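Reviewing the structure listed below.
In this view, the complex is presented without one of its protein chains, the others remaining in place.
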Amino acid sequence: MSSAAWLLPAIPFAAALLGALPACRTRPRAAAIALTGATTTALVALLLLPSALDDPTRVRLDRLLIAPAGALQVLAGTRFDSLAAVVAVMVGVVALAVQVYSVGYLHDDLRYPSYAAQVSLFTSAMLLVVVASDLLELLVGWEVMGLCSYLLIGHYRELDYARRAAVKAFLVTRIGDVGMLLGVAVLGTAAGTTDIGELLAAVPRLPHGALVAGSLLLLLGVAGKSAQFPLHVWLPDAMAGPTPISALIHAATMVAAGVYLVARLHPLFLASTVTLDVLALMAAVTMLLGALAAFAQDDLKRLLAWSTTSQLAYMLGALAAGGYDAGLLHLMVHASAKALLFLAAGLVLHAVHTGALSQMRGVARRMPVAALALIVGGLTLAGLPPFAGAWSKDSVLAAMKSAAGGSGPGPDQFEGVLLYLAGLATVLITAAYVARLLLILLAPPAPRGDLHEPRLSMAQSVTALTVTCGVSTFLALPDALPSWLPAPAGAREGIELSVGGVTLTAIGVLAVFAALWLYSHAGARDPVLLLGSSQRRLRSGFGVDALYDRGAVRPTRSVAAAVAETDASAINHAVEGIGRSAVRTSSSLRVVGAGRVRSYLAALIAGVLLVVVSVAVVV
Amino acid sequence: MHLAVPLVAGALLFGLGIYGVLARKNAVLVLMAVELMLNAVNLNLIAFGAYLRDRFRTGEVTTLFVVTIAAAEVGVGLAIVLLLYRRRESVDLDRATELREEAA
Amino acid sequence: MTTFDVVIALLAATSVGAAALVVTTRQVVHAALWLVVSLAALAGCYVVLAAELVAWVQVLVYVGAVVVLMLFAVMLTRAPIGRSADTDGARLGAAVVATAMTATLVVLLLKSFGDVRVDLKARPVGNGEVIGSALFRSWVLPFELLSLLLLAALVGAVVLTRDDIEGEQ
Partner (left out) sequence: MSLVQHVDGLALAPPTALALTAAAVLVVDLLVRRRRVELAVGIGLLGTAVALVFVAVLARGEPRATFCLTAHACSYEADGFALALQGLVLLALAVVLPLLTGALRDHRLPPGEAVFLLLSSATGAMVMAAGRDVITLVVALELVSLPTFVLVGLRPGDPRSAEAALKAFLIGVVSTALTLYGASLLYGVTGSLHLDLIAEGLSAHRHDPLAAAAVVLVVAGFGFKVAAVPFHFWVPDAYSGAPLPVAAYLAVVSKAAGFAGLLLLLLRGLAPYVGTWGPVLGVLAALTMSLGNLLALRQRTVIRLLAWSSVAQAGYMLVPLALHADAGRKQMQEASTATLGYLGFYAAMTLGAFAAASVLARSHGALTIEASRGLVRVAPWTAGVLVLSLASLAGLPPGVGGLVAKVVVLRSAVDAGYTWLAVVMAVNTVIALAYYLRWAVVALSPGAATERPFPPARAAVGAALVAGAATVVVSVVPQLVMRAAAGGALG
């Protein structure tokens, strides 16, 4: 039974391999392979779920490869518990929806076969992260995901900005990955193992320094993957990829991986207050920044992207406050809501051929499926009862509140208070941008002209599926999840739901809705105008990008400029993104290779002499 | 006998060899300088052998090996120099710079 | 100070002086001849240090074979017999590096072995028989390896200088 967990990453991997074969590169075959793979994966995940939930405390380990003893103990295996089972179902279902949807969405795209294979690989990598029993193994999935995101975001490679966005995503997450790699090295060294179970068991006896350093470095990786400040800059640009990919990246994979890692290693993070402080601050900053930027966007997909950044910060904030179940509940709820919103957004974009919100006034009135999906997803995101968002948000806020009270696990009280305040403010701003989105898309009058819901039966059926599936999950999850996912020792047990809290939040959200509705009705104005001149600043995410641009290394800027002027050799110029200084150094080093053997010899002997003298003096 | 006498002589030979290797442009002259360096090694080995009275005769045996190594090196080295001369009509090391880092 | 000191100091000084000429003379052929002097003086040192066999090998192999090879190379590459300008390059840098290296080595050697005396009267003689048996009792492996090295060097030198294999016509 336990070894069946291998199937989860293996099936989509096989689909990716098959899909990469030249013989399978025709559209129908590629679609058949991708869909079969995704369906089987989702089925396996669902089949594995009941037995995992029967006894939520049980961890099923299966170690396939056992590397040599001595210096390096690398165990590769699966670690399948209720957490992995639940997240695997989420990944499997969203991936299936995305694959089905993509068949229609990329109907006229010649590169569909490779795209489908890449999505399969992406799913496989995420599932490997989910079931990995060893940090090194997890790292493999983690890196493959980075690679796939690069390929998929850059899918429209004729478009400059798509290539730029792909390189940017890759480089920025890669910066985080370096931290991650070092963190794994530090923790593995200190604990003598990289096996997740053994590592967690070893947490109490780890030296404090290694614990703090290791967890902080891991946090860097989390920030990269889950798009947290200051490494959040890649996510809004990643919208350059096809819309289903945005759904996949934003809902179930990639960004969820960071949150999943923190949940997976929750006891480790809880053991280091410094790390929790940093995590709490990072989450507080990101959630506010993301929500404000989302409100100010002019572009539908960018709005959703910034919203993802903000909501991820919410989950991480919950985990920082020790609210294990609260964070994971929000992860699930958000995954369904975001998938729904993105797939609906795809329908709208397909109809109006633009991403600009100003061109979309009222379009959803002519598109019932999209409208329904938008309303369900939007209200869930805003946290309005009876949708599950209300419960998940409230439980997150409850966890933050206890952290602010200084009780139980979590960051220091100061950071706790900050986190709680940011959380409260974010609820209201989230309500505001959701209200704005809905007002624009649903406000009368409905536009005239040739506007209809695209005849993508696939897309419609998926949206319908997601709506039903979503609604049921939304209503059922809050009840069941805590009993499914027993919190690890040290974390807050269960979910604190208070009808009072939910009511208060709901009243706040409704007040925001009403205010904006009144405002926009007063003259059919976009609520964003409320921001006045600060809109531009907010839209650019407080100019963090520009700040990076102007920085000494000018990473993103030169990548962008450099990539723009070349074709497929994007990576070539990513070099310059890492730093023109590196290339300049490299050029100046050319002197040492000027071809004269006598200078080689002189440098050689002088080098030896230098070392001889220095060791002779030191000894 | 002062052990320092052959040792210092060896160090001087070694240094002269280094000078020759670095200062000479003619490849054959560089080879001669390398021979000086190897002979400095031999002088060291023989002097230390006399001082240590090693029953395995490590110093002298190693000297014989170094002489053999030097002979093999000279054989191959001169063959390479002749090859270069046939291609370039020159044994000037400073002119053998076709292989180099490209200008940016 | 013993007679041995005087003799060996004279021989060593001859060798070093000749070596200095090897690396400074402007005439390529002269350099080869000074090399003979330097190496022969070293052979003298070896005799004083009781390494008879090594001294013989020094004369036979180095002076007899290596230097003759060098002279051949000088001729074959048509080096000018008289003074030639293109023998040297950056001499100052070379001198600085070489002097620094020598000075370091001399200081370190004197620090460690500056006051060590060796009694050469009771020295164990290293004639052919002694060294030969030491060689085959203790050092067979590198000896065998050297035979392969010499064969490889021979084949290599022949391959490089053969004219008839220049392909790609």
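Order as written gives the chain letters A, B and C; numbering starts at 1 within each chain.
What we mean here is this: contacts are C-beta pairs under 8 Å (C-beta built on N, C-alpha and C of every residue); 3 or more make two chains touch, one makes a residue touch a chain.
Just so it is clear, the model here is predicted, and its values are computed rather than measured.
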If the full complex is used, which shown chains touch the chain that is missing here?
-> A, B, C
Of A:Leu48, A:Leu265, A:Leu419 or A:Ile605, the residue in touch with the unshown chain = A:Ile605
Missing-chain contact among A:Leu53, A:Leu182 or A:Ala425 belongs to A:Leu182
Among listed residues A:Ala32, A:Leu49, A:Leu147 or A:Leu442, the absent chain is touched only by A:Leu147
Residue numbers in chain B that touch the chain omitted from display | 7, 10, 14, 17, 21, 27, 30, 34, 37-38, 40-41, 44-45, 47-48, 51-52, 54, 56, 58-59, 61-62, 65-66, 69, 72-73, 76-77, 79-81, 83-84, 86-88, 93, 96, 98-102, 104
On chain A, the omitted chain is touched by residues 22, 65-72, 74, 136, 139-140, 143-144, 147, 174-175, 178, 181-182, 184-186, 188-189, 568-572, 574-575, 578, 582-583, 585-587, 589-590, 592-593, 595, 597, 600-601, 603-608, 611-612, 615-619
At which residues does chain C meet the chain that is not included here?
-> 104-105, 108-109, 111-113, 133, 136-142, 145-146, 148-149, 151-153, 155-160, 162, 165-168
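The rule is short, and it goes like this: only the chains that are shown with their structure count from here on.
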Using CA atom averages as chain centres, what separation in Å is found between chain A and chain C?
-> 69
If you look at chain C, which of its residues touch at least two other chains?
-> 89-90, 93-94, 97, 101
Would you please write down the residue numbers of chain A that are in contact with two or more other chains?
-> 598, 602, 605
Complex interface listing, chain A residues touching chain B | 587, 590, 593-598, 601-602, 605
Going by the contact rule at the top, pick out the chain B residues touching chain C in the complex.
-> 1-9, 11-26, 28-29, 31-33, 35-36, 39, 42-43, 46-47, 49-51, 53, 56-61, 63-65, 67-76, 78-83, 85, 91-94
Interfacial residue positions of chain C with respect to chain B in the complex = 2, 4-5, 8-9, 12-13, 15-16, 19-20, 22-23, 28, 31-32, 35, 38-39, 42, 45-46, 49-51, 53-54, 57-58, 61-62, 65-66, 69-70, 72-74, 76-77, 79, 86-91, 93-95, 97-99, 101-102, 105-106, 109-110, 113-114, 116-120, 123-124, 126, 130-131, 134-135, 137-139, 142-143, 146, 149-150, 152-154, 156-158, 160-161
